[in-house]
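As you look at this complex, bear in mind that one protein chain is not there, while each of the others sits in place.
Our next item is chain A:
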Amino acid sequence: MKASVGGYARATDLRHALDLLAASDGMGRVLAGGQSLIAALNMRLSSGDLLIDINSIDALKGVSLDGNRLRIGALTRHAEIANDPLVAQHAPLLRKATDLIAHAAIRNRGTIGGALAHADPAAEFPACILALDATIHVEGPDGPRDIPASDFFVDVFVTTINDGEILTAISLPMAEAEERQVIHELARRSGDYALAGVCLVRRAAGHRIVCISVGPRPELATAAMARLDAGDTDGAVAALRDALDPPSDTQATAAYRRHLVGVLLHRAIADLNGETA
């Protein structure tokens, strides 16, 4: 099928993009990498959208250190995150995740801001940034706003970004010297959305676990985290399986997903400890 688009405008800077959004009568749609949006437009999941292309806004691009935090611009592409030395050093989870996201040609265009704003519970980056306790920075007509990752995801494809706001960057604490970050998932074909996945972080304050593809939004698996902090691996796996109520669909049943997260958590723990599961 073909897209039915209401109009297109190329934003020259963030202010211009916000003005365009404000002038669009609720029909405005930010176009970042287009790897989810243009697919949806081609399928006519929506029509008449007024597209605001943010790809020329340099201020939204790139990775930098900001005090003791790592800052990643919204328009940083998956392939750039995969190859960025600051990301590899300070947020290795994001680098590892890029191996699992889609295919090379899609990673060349897709952006981290787009992936977060899209908020697909089967996507890797939303789970990762919650596991890393990141902050999402947005800008709207009334100025900038910071949203903790734990308050950002609401439901399938729904976030707390308001109409008229644009996601500008994320920032996250730099990994501690002893910190470990791993991601494990299962997909039917390399690059497909995962049937289930587990992000696991171990830092001085304790473990953080967030699953992929098991609910409407990424959530911290607090019960399993507490078991793992107590050194109880089997208890953590049991707590994780108990806490989840995953969906059944054509890809996998709920029972199969619940089984998989346990297997994946075992693998993630072994990986964290430098063993092979």
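Operating definition for what follows: a contact is a pair of C-beta atoms (placed from the backbone, for glycine too) under 8 Å apart; a residue touches a chain by one contact, two chains touch by 3 or more; residues count from 1.
The working rule: contacts and distances are computed from a predicted model.
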> Which listed name, "(2Fe-2S)-binding protein", "NAD(P)/FAD-dependent oxidoreductase", "Glycosyltransferase involved in cell wall bisynthesis" or "Carbon-monoxide dehydrogenase medium subunit", is the one UniProt assigns to the chain that has been left out?
Replying inline: "(2Fe-2S)-binding protein"
> Touching the left-out chain: which of A:D25, A:D142 or A:E178?
Replying inline: A:D25
> Which residue, A:M43, A:V158, A:A205 or A:A230, contacts the hidden chain when the whole complex is considered?
Replying inline: A:M43
> Which residue, A:L18, A:V87, A:I106 or A:L195, contacts the hidden chain when the whole complex is considered?
Replying inline: A:I106
>> Even though one chain is hidden, which residues of chain A still touch it in the full complex?
In response: 1-10, 19-20, 23-25, 31, 34-35, 38-39, 41-43, 50-51, 53, 55, 79, 102-106, 108-109, 189-191
